[in-house]
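Note that this complex is displayed minus one protein chain, with the remaining chains in position.
And now, chain A:
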Amino acid sequence: MAKLLKNREILLVVAIAVLLAIIALRFPAFVAPSNLARVYNDTSILVILALGQMAVILTRCIDLSMAANLALCGMVAAMLNNFFPGLPIPLIIFAAMALGGFLGAINGTLVWKLNIPPIVVTLGTLTIYRGLIFVLTNGKWINAHEMSDPFKALPRLVVAGMPVLSWLSFLMIALMFLVIGRTPLGRAFYAVGGNPHAAVYTGIDVGRTRFFAYCLSGTLAGLSGYLWVSRYAVAYVDIAAGFELDIIAACVIGGISIAGGIGSVAGAVLGALFLGVIKNALPVIDISPFAQLAISGTVIIIAVAVNARAERRKGRVILKKAEAV
């Protein structure tokens, strides 16, 4: 099983390498190590969000409200910084994560206690969270000069050759790796998504597990909220509008099954990187903006199709192995 999972991730690594090779043909400077580091840094926020979305999708749910959650937490972080410029940055980050976790818990509670389909719950909260930003700000922006310098500087701070933004995403990947692979909760995500009925018989509370998955995705969205507004040095109602689709696309490309129960941390990270490479390459390879959209879409569909094939093959192989044992 582990070997086969690795296979799918290797497939994705190969796909990213091929993509980079094609881009290098048109714009060689793109594959310079410093530029690749820049591309990774640009993709960091998507990586963090994809990790959260992965946890939710594993439990056979979906979180459409992540981008709206990010925007609301980002705005609150920016407002805190604006009103209390002396507030330590770690405290602001903590507040953003706590708020994000709370917003995620609202999603989780609705899914758990009221048994509303996740897509409906998060579609609703998506609108509510965005609306709340408008209520909070009356549509006003918080601009670069209204944020304190430390607030903006943290994600840009270079430590050991990489900006803190990249390091934070590495940290989140490591943490997720531990949670998914080494804790009962992580295993419960797979169990609940793979077969909810069987999970109940093994003593796993399906609703509670989903609740925690939403809390996790909310907390990560809250962290990303701070990172987003400090990176782009602006906060307004529409930040990250439509980004939820990128997050889900990253998961799907990364081989996380929408039907739940299948997927890995490495897959989510690679899926996000795949999208990040495309997003960063399109501006420099000089093609029409209309073609860009079509190319983005086509590449995603190809990636998913390849993945789906890989998944089918894996299914057969598992059976064979089971027979052998």
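Simple rule for what comes next: a residue touches a chain if its C-beta (ideal position, glycine included) is under 8 Å from a C-beta of that chain, and two chains touch if they have at least 3 such contacts; residues count from 1.
Throughout what follows, contacts and distances are computed from a predicted model.
Matching "Na(+)-translocating NADH-quinone reductase subunit B", "Rhamnose ABC transporter substrate-binding protein", "Putative DNA modification/repair radical SAM protein" or "PadR family transcriptional regulator" against the UniProt entry of the left-out chain gives the name "Rhamnose ABC transporter substrate-binding protein". Within the whole complex, the absent chain has one touching residue among A:Ala241, A:Ala259 or A:Ile302, and that is A:Ala241. Considering the whole complex, the residue from A:Val14, A:Ala144 or A:Ala305 that touches the absent chain is A:Ala144. Chain A meets the missing chain through residues 27, 29-30, 35, 38, 42, 141, 143-146, 156, 228, 232-234, 238-243, 279-280, 282-284, 286, 289-290.
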